[in-house]
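A single protein chain has been omitted; all remaining protein chains appear in their positions.
For chain A:
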Amino acid sequence: MNLTEKEVRHVARLARLAISSVELSEATQALGRVLDYIDLLNELDTDAVPPTTHVEAIETVWRQDRVVPSLSPEEATANGPQVSSQMFVVPKILDGGEG
């Protein structure tokens, strides 16, 4: 299946990647080649085959609702690029987004 630069730009936006025009053309080519290869799967009739989401037989794992020691707020925020009063600071969200 051929992929256009427009489609790749759309996917890049979904993935929050501001890729350059050089990267866009390279990625379109590389992904196109990989998707061509992946077309191989269409040789197989899988209508009656159930999907494998996970190889283990285990179901949802439950645990006791018990309070155990965990990271302090200082530790949990220690790697934040910008932190104030134990909160992560981010640029404003409203106004000026690309929508």
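Note that a contact is a pair of C-beta atoms (placed from the backbone, for glycine too) under 8 Å apart; a residue touches a chain by one contact, two chains touch by 3 or more; residues count from 1.
Throughout what follows, contacts and distances are computed from a predicted model.
Q: Mind telling me which option in "Glutamyl-tRNA(Gln) amidotransferase subunit A", "Phenazine antibiotic biosynthesis protein", "ABC transporter permease" or "Quaternary amine transport ATP-binding protein" is what UniProt lists for the chain we can't see?
A: "Glutamyl-tRNA(Gln) amidotransferase subunit A"
Q: Pick from A:Asn2, A:Thr52 or A:Ser85: which residue touches the chain that isn't shown?
A: For the chain that is not drawn, the touching residue is A:Thr52.
Q: Go through chain A and note every residue touching the omitted chain.
A: Interface residues of chain A facing the absent chain: 3, 7-8, 11-12, 14-19, 23, 26-27, 30-31, 33-35, 37-38, 40-44, 46, 49-56, 58, 61, 63, 71, 75-82, 88, 90-93, 95-98.
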